[in-house]
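All remarks here apply to the structure that follows.
The complex appears here without one of its protein chains, the remainder shown in place.
Each chain gets a letter, A and B, in the order it is written, and its residues are counted from 1.
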Amino acid sequence: MKPKEKQPGWMVVLSTETRHLWLGRQGPLLLLIFSIFLSLYTTLVALDPEMNVLSPRSMTNVTLQTTMLVGILVALLLTANSISGERDQRSLESLMLTPLPRGQIAIGKFLATLSLWLGMIPIAIPYIVLVAKSTGMIPQAIMLLIFLGSLLVMLCAGIGILISSFAPSNLVSFAASFITILLLAAPNQLPASVRDLPVVNWFIVFDPITAIAKYQAGILDGAAWTQELGLLISPILLLILIAALGPRILNRRLSLQGGFEQ
Amino acid sequence: MNLKILTKVILMIALMALVSLTPVTVSAQTSTADGSVTVTIDRDSVALIAGDWVTFHTVISNAGENATPPLVANFNVASIHPGPHVDPEDWSPLRTQYIDTIQPGESVELAWDVHTLFEGDFAVYVTIVSQEKSFGPVGSPTLHIHAEPDNVLPLNEVIPVVAIVPLFPLALLLITSRSKRKQRPAK
Partner (left out) sequence: MIRDIAETEIVLSAQGLHKSYKNMEALIDFSFKMRAGEIIGLLGPNGAGKTTAMRILSTIFPPDRGDFSVMGIPHRRTEEIRALIGMLPESMGFPMYMAGEEYLTYMGRLYGLSSHNAEAKAWDLLTLFGLADAGDARIATYSRGMRQRLGIARTFVNDPKLLFLDEPTLGFDPKGQQEMLQVVKDAAAVNQVAVLISSHQLEVVEEICSQVLILNKGHLVAAGEVSDIKQKIPASPACRIEVSSETVQNALEVLARVDGVEAQANPNRQNEIVISMQKDGANTVNVILQSLIQAGVSVESFTKESVSLSDAFLSMIEEAQA
């Protein structure tokens, strides 16, 4: 019998972490909470005409944003705990003693987190279809969920893993991750008059989260897919940067106690 | 019949015919000192579905002998019936437009984009003001917008989804709980 080929280290980490996430009940539980949240939200909107003041397209946009926001929060919850959690429970040293390049530890954990988002997509689709039915934009809404949502979740998970790698404790990791994402999402919540200021507009170009939200709103308002494609440059570039440089930085700089000193 | 009277009647009928054939433009008188600035709007009503965009045009004309001072045109919207609060800032991306001056006998046309956010009956109008105190506000006629509701979430469609979808992760949770490695404590 041909012996099985040795798996790359990141794949070993990925399979172990994914197994723990799904067979350890954490993943299914998070999915259940997510689906209950969407059910409650949809039910409230349907029952209360006062809440149903948005147009169908606006409601589709809000539902998509809410789904993606929960996806981001869940990704952050997992990634913020990924490396700093090992540090807190003193099991990081054991991993660092293996021949595995340290960046591969992060890659495996990052991909395991994404598996949860992949599980959230089919859960969210029925709700998106329900809300987007009257807009005639169901395919667009689903594609936005899959592509923009995945881009957003990957970005936030990447940021979360990097912060977790250098945070001295889980508490610092969670706090720093959530604050970072809040700061990036804040411009989207500003009043229109402030959002239209040149300096804020300039910032939005470089703010991946607000840029994605703006692009999404444009598509649901009937814009063509290529019309404001420039808005996606910063999130895609940032993701490429994190993917390319993150593991290299961790190979050199991941330390037992956190921080940047070895 | 007197020919002069007949001519006047014919002219009046012709004038009335001309007026009835022209596009609907509704005028309003200015309250400037000499009543020379008027605002017309290109339609008086529109029916659409909540969430749709509509564009209307206003023409500000200076029928006076002097140029107008710098003018400010401001968009406003109000719900005709008591209901959800209407914030003009959310309904139009450009609430205010500025005009340097309008020469005597000339007009300026302004376009306004309106996004009807929700169902209901609304009155849209444009107000002209100036920094000169003698120039009182001039209001345009009202554009009535009737926005039909788009019933996004009928209950008979919502209930199956909200009830059934959570069952899938619940089933997954139960399956994974049963297949989980046995938890007996170490001896």
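Quick note on the criterion: a contact is a pair of C-beta atoms (placed from the backbone, for glycine too) under 8 Å apart; a residue touches a chain by one contact, two chains touch by 3 or more.
Model, not experiment: these values are computed from the prediction.
Against the chain not displayed here, chain A makes contact via residues 3-4, 6-7, 9, 12-13, 16, 20, 24, 86, 89-91, 93-101, 255-256, 262.
The rule we apply is simple: only the chains that are shown with their structure count from here on.
Taken together, the chain B residues at the contact with chain A in this complex read 50-52, 84, 89-90, 93, 116-118, 150-155, 157-158, 161-163, 165-166, 168-170, 172-173, 176-177, 179-181.
By the touch criterion given at the top, residues 22-25, 28-29, 31-32, 34-36, 38-40, 42-43, 45-47, 50, 52-59, 123, 126-127, 130-131, 133-134, 191-193 of chain A touch chain B in their complex.
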